[in-house]
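I have a structure I would like to understand better, so I am pasting it below and will then ask my questions one at a time.
Only one protein chain is missing; all other protein chains are in place.
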Amino acid sequence: MAAIYSLYIINKSGGLIFYKDYGSSGRMDTNDSLRVASLWHSMHAISQQLSPTTGCQGIELLEADTFDLHCFQSLTGTKFFVVSEPGTQHMDNLLKVIYELYTDYVLKNPFYEMEMPIRCDLFDINLTQAIQKDRVALLGR
Amino acid sequence: MAPAGPRFGDAIFANVERVNAELFTLTYGAIVRQLLTDLEEVEEVNKQLDQMGYNIGIRLIDEFLAKSNVSRCVDFKETAEMIAKVGFKMFLGVSASVTNWDADGTCCGIVLEDNPLVDFVELPDTCQGLYYCNILSGVIRGALEMVSMKTEITWVRDMLRGDDAFELQVKLLKQVPEEYPYKDDE
Partner (left out) sequence: MIGVSKMKPYTNVLDRPLSKGKLEVSLSAFAFLFSELVQYNQTQVDNIAELERRLEDAGYAVGARVLELLCHRDKGNRRETRLLGILSFVHSTVWKVLFGKVADSLEKGTEHDDEYMISEKELLVNRFISIPKDMGTFNCGAFVAGIVRGVLDSAGFPAIVTAHFVPMDGQQRPRTTILIKFAEEVLQREARLG
């Protein structure tokens, strides 16, 4: 079964505001996850500059030997990315679902401060469900 | 993406979860009442409503982008159409139209045909200077700022003040390119 390893959300200035581990292997401590986030933020920006195509919006998929990294950046500059087993399908759909959950359970929460780390129970609950659903869908392929 | 026809906003509105407009209208009324009690001066209430709208706008823009699936607009004209035809419809269930473009395409009017905020409302003598719907101008300003457009928004017509429609003038002040690298001192 294709597996999702982890999910990151980074704000428009490159700060990590949400991180969750799903795999049992390759867990990272807080410092490492912060490093990955800021590294990705910079690489994403550089890729926009280096791209030969005009209007490039940055890296959407990075394929490595041991993982895939799918990234979605909203027009407002927030980046969502998942790290998954190589070849995992439908990750762009999953990212879109996560973006919608973020608009519902983070942005409509009066106790959430913009650009700050996300601590919202309802976001966690719904995210877990979405990722499980996604796994079920993958199983059914 | 170009606004996909006049029915596009309708289709989105039909697909989102909806609530009775009266709950919305009366809750907004309760907010305005609280502000009038807290701040006393009508001018201060106008400012606070605009600020609250701004706070909503900077959050609501992501919902708009996520649920409408529209991509970046090519110019300010398209942006204005998008707000009027898709934005107002998607959130408030009403249509708006864009008029009165200036020559260089940076200033226009958005005219509301219906406005759910003002059902049951009449301005008393003590509140004649109140821009009752000022939250709307803040929402648009906040939302556009998050997609790199600085705007100035003013009421041109207000039915609560005896005009024949609600009209907001939206003026594009500057388009901030969101390009890297950011300056070091930022």
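Labels for the chains are A and B, by order of writing; each one numbers its residues from 1.
By definition in this document, a residue touches a chain if its C-beta (ideal position, glycine included) is under 8 Å from a C-beta of that chain, and two chains touch if they have at least 3 such contacts.
Since we're looking at a predicted model, the values are computed, not measured.
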item: Touch with the omitted chain, as defined above, among B:Asp38, B:Asp75, B:Asp102 or B:Glu152; value: B:Asp38
item: Sole residue of B:Arg18, B:Arg72, B:Lys150 or B:Lys174 that reaches the chain not shown, by the stated touch rule; value: B:Arg18
item: Residue of B:Leu65, B:Met90, B:Cys108 or B:Ile140 touching the missing chain in the full complex; value: B:Met90
item: Residues of chain A in contact with the chain not shown; value: 104-105, 108-111, 119-123, 125
item: Absent-chain interface as seen on chain B, which is shown; value: 13, 16-24, 26-31, 33-34, 38, 48, 52, 55-56, 59-60, 63, 67, 90-93, 113, 116, 119-122, 135, 159, 162-165
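By our rule, only the chains that are shown with their structure count from here on.
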item: Interfacial residue positions of chain A with respect to chain B in the complex; value: 45-46, 48-49, 74-78, 96, 99-100, 102-104, 107-108, 114
item: Contacting residues of chain B [partner chain A, same complex]; value: 58-63, 65-67, 71-72, 146-147, 178, 180-181
